[in-house]
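Comments concern the structure below.
The other protein chains are all here in position, but one chain of the complex has been omitted.
Right, chain A next:
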Amino acid sequence: MAAAFRTVEPLEYYRRFLKENCRPDGRELGEFRATTVNIGSITTADGSALVKLGNTTVICGVKAELAAPAADSTNKGYIVPNVELPSLCSERFRSGPPGEEAQAASQFIADVIENSQMIVKEDLCIANGKLAWVLYCDIICLDYDGNLLDASVFALLAALKNVQLPSVIINEETGLSEVNLKQKSPLTIRKHPVATSFAIFDDALLIVDPTAEEEDLATGTVTIVTDEEGRLCSVHKPGGSPLTGAKLQDCITRAITRHKEVKKLIDKVIKSIMSK
């Protein structure tokens, strides 16, 4: 009976739950789904991480290559994020070149990296004007059940923390670069941005970590990115219903709490790998 009602009138079904301040899967309005992270599973990549946020599964693989820096910024390397939504993650995506949502997500990740100064591009330069690192960060969604942006940012952060770059020295006499694959050093990650997404229902209610069903029924979404000092890196609100200043402030507070939880999880995983 409930299942039939859910199919015919999903919005009403949801409203009944929201009135009691909870959601159909049993969560509170401000509760996240179970988050798990697995680091270093893809050995062909220089760094990798698999993040599961409830059913949403995202894998990020980082490959480091060498290239000449651009002519107008000779002391900067490159970071190239790309989000892919293959047809296997959900029926709504077709196979072929990246669609709108994938392109928007890629641009969002690029903005987060730039705004939070997570990796300073000058750190990636090896020899001014001659050689610099290019970090290709490919984020692939394996299972799409809402809240792609949170999972992607988390996966990117975990994968970057896991990257080991071989040492490169430029031989002074010959001008050629020598790579030592045995000597590896981790990346310097200056800031740790964490994203928190909210869905807006009926212009009034905010729920955290929406599933795909909730995202479809919502009237708007907001994503807040904070770093470890409690500072705001970016606010992403692509249209949707308007939000008052007070509600936005609530979102930011919740995002700061979420950041602490996520940071603890990442630290625990990294420590368990280092101790081996």
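Here is the rule we go by: a residue touches a chain if its C-beta (ideal position, glycine included) is under 8 Å from a C-beta of that chain, and two chains touch if they have at least 3 such contacts; residues count from 1.
Note that in this section contacts and distances are computed from a predicted model.
Novice: Please identify the absent chain by the protein name in its UniProt record; candidates are "Transcription initiation factor TFIID subunit 5", "glutathione transferase", "DNA-directed RNA polymerase subunit" or "Exosome complex component MTR3".
Specialist: According to UniProt, the chain not displayed is called "Exosome complex component MTR3".
Novice: Of the listed residues A:Pro81, A:Pro193 or A:Pro210, which contacts the missing chain in the full complex?
Specialist: Missing-chain contact among the listed residues: A:Pro81.
Novice: Given the contact definition stated above, which residue among A:Thr7, A:Ser95 or A:Ser275 touches the chain not shown here?
Specialist: In the full complex, the listed residue that touches the missing chain is A:Ser95.
Novice: Which of these, A:Asp145, A:Asp209 or A:Asp227, touches the one chain of the complex that we don't see?
Specialist: A:Asp145
Novice: Even though one chain is hidden, which residues of chain A still touch it in the full complex?
Specialist: Residues 2, 41-45, 48, 55, 57, 59, 61-68, 70, 78, 80-82, 84, 86-91, 95, 97-98, 102-103, 106-107, 110, 134, 136, 138, 140, 142-145, 166, 168, 176-182, 212 of chain A touch the chain absent from view.
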